[in-house]
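Note that one protein chain is taken out, while the other chains of the complex remain in position.
Chain IDs A and B follow the sequence of writing; residue 1 opens each chain.
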Amino acid sequence: MTVDGTSKTMLWTFRISTVVLCLWVLVPIYFLLTNTLSSPEEVVAFPKRVWPSFNLESISFFLTFSGVGAAMWNSVLVASVTMVLSIAAGAPAGYALSRFDFKGKSFYRVLILMTRAFPLPLLALPLAVLYIRIGLDDTILGLALLHTMLALPFAVLITFSLFSGIPVELEEAAWTLGCNRFQAFRKVILPLVLPGITASAIFAFVISWNEVFGAAVLTIENRTLPAFLLQGLDQAPLHLKFAGGAVLVIPALIFIFMVRKYLFAMWGIANR
Amino acid sequence: MYPRSLPYLLLLPSLALLAVLFLYPFVLVAWQAISDDGGQFTTAHFSEMLGHWKFGTAFTNTLLLTLAVVPIQIALALYMASLVTGMSRGRDAFLYIWTIPLGISDLAAGIIWLSIFEQTGFLNTFMVGLGFSEQPETFLGYQNKGTIFLAIALAEIWRATAIVLVILVAGMGLIPKEYKEAAEVFGASRWQQFTKVTLPLLKPSLQTAMILRVILAFEVFAVVAALGGTNMPILMGEVYNWQFVLRDANVAAAFALVILGISILCTLIIMWFLRTPKGATL
Partner (left out) sequence: MAEIKIKSVAKRFGKVEALKSIDLTIADQEFLVLLGASGCGKTTLLRIVAGLETASEGEIWIGDKRVDQLPPRDRGIAMVFQNYAVFPHLTVFENIAFGLRMAKVDQATIEKRVSKTAELMHIEALLKRYSGQLSGGQRQRVAVARALAMEPEVLLMDEPLSNLDALLRMEMRAELKSVLAESKTTTIYVTHDQVEAMSMADRIAIMNKGEIVQASDAVDIYRNPAHRFVGSFIGNPPMNFLPAKPRSEDTWSVAGVKLSGPNHNAAASASSVEFAIRPEDLIPVSEASEDAFTAQVRVIEPLGSHVLASCMVDDQLFRVVVDSDKSLQQGDTLYVKPMYDRMRWFDSSTERSL
């Protein structure tokens, strides 16, 4: 027994399960990357090599495949518009929730939380009908609006927790030192929340970047990358699928790395 | 000192979006499911859905998948979260690694597990290499429904345990460690500290995590499309099918209402089971 009451076996159980869980997460990603960095022949060969041959044929074939470039560009566009819209609508609401007491505040919070209890991708069905009526069908903006709906609850909750983390007194001090509400926000609050806002914008980007169902329903010509890949699942050769998967995964990994600090803060407050 | 309208003005953009893109479409989809082309009430779409041979399978598959996946995810995430809280060094690094799948879409997760389960995949390579089988198996063929289900379940557990982990770690962060210490002083073992103190105080987070997971499990789509193709019908896949392949938006809407219905039902059940008495929160 050590001082804190942990026995040697306990300690080793902890260590081993920690390592096993890391492998559980990392090894499948490694397999995908191995496939991506192997030649098309190696991908379908048997038995399979377990380390990559660093042959770039698969990935270059994928990147030059007809429609991939456009799909990637569409994905970036939709995700960017989603990012801007969700922050533009979510941040003011987050600020209002953190700073004011007003009638209907708890109703609004319930409404926002409720959206998470709905299978939101289903919204794509009625929106498809609505979009045809108003000419938004098969457009970047139309899909981005659906993705904004997916990202909005998160944007509101993250910004709410960000603004709540900044003492009201900082704002009040700015008012007593000659600022009006807007100036105080710009000079004091904004510089302090900017990193967090960026994180929540990136989060919105990832949500949109990864979304499959809505993208598949709402776009026909202007496919995003996930919709494009889904469409080709039946016929596409394996090496194309794996390269596509890797292209889908890698940006998301980088983005999640960038926002890791904020993941926990935002869920902490969301549960109250 | 602020005009009374200010908070409402700040909420306006998000409320407008919610109204146009959330409330209105749900009314629309419900209407689509219960009306015919002339705008008359009809149950024809529902009977068509119920009468279709795939409905029963899709419904059962979706429920079975949820039942198989969600409890394991909750248990695994709880174990991971308690491992993390016990760590003194490397906490952030392990948390990052364990939350990596959070950034991975269900389609990508399906493709990742495809690289393991396909006929020339890594699982077969290891099985044959280690002498467990003579030749590669077709795990994902239509005659192997069991392994398809297993592959989908593993991919889902692999991908979406991370979100549960994040919610639970955040929730555990809100519990002051003095409570556990107090329990320890009063003679509780580690296991008792976990079941008698941590778990009850974690209820709100567990509630959030379970609701979110169950709903996402009902929405499962791309993982199944990547691994099972048409061999494993699930509800969301049927929605897509009716919308695009069979081109009947009304039946698709009826399917959507079924998913919506079981989602709301499960949310209510979870909320009731994991309710916290008023004032007993942190």
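Here, a contact is a pair of C-beta atoms (placed from the backbone, for glycine too) under 8 Å apart; a residue touches a chain by one contact, two chains touch by 3 or more.
Here the structure is a predicted model, which means the values were calculated and not measured.
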item: Chain not shown: contacting residue from A:A173, A:I220 or A:I254; value: A:A173
item: Residue among A:L23, A:L192, A:I220 or A:I254 that touches the chain left out of view; value: A:L192
item: Missing-chain contacts mapped onto chain A; value: 167, 169-170, 172-180, 183, 187-188, 191-192
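Definition applied: only the chains that are shown with their structure count from here on.
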item: Rounded Å distance between chain A and chain B, as computed from the means of their C-alpha atoms; value: 16
item: Footprint of chain A on chain B - complex, ascending; value: 2, 4, 6-11, 13-18, 21-22, 24-26, 28-29, 32, 79-80, 83, 86, 92, 94-108, 111-116, 118-122, 124-125, 128-129, 136, 158, 166-167, 169-171, 173-174, 190, 204-205, 208, 211-212, 215, 218-219, 221-222, 225-226, 229, 236, 239-240, 243-244, 249, 252-253, 256, 259-260, 263-264, 267
item: Contact set on chain A toward chain B in their complex; value: 5, 14, 17-18, 21-22, 24-26, 28-29, 31-32, 34-35, 43-48, 50, 85, 88-90, 92-93, 95-96, 99-100, 102, 105, 108, 111-112, 115-123, 125-130, 145-146, 148-149, 152, 156, 181, 206, 209-213, 216-217, 226, 229-230, 233-234, 238, 241-242, 244-245, 248-249, 252-253, 255-257, 260, 263-268, 270-272
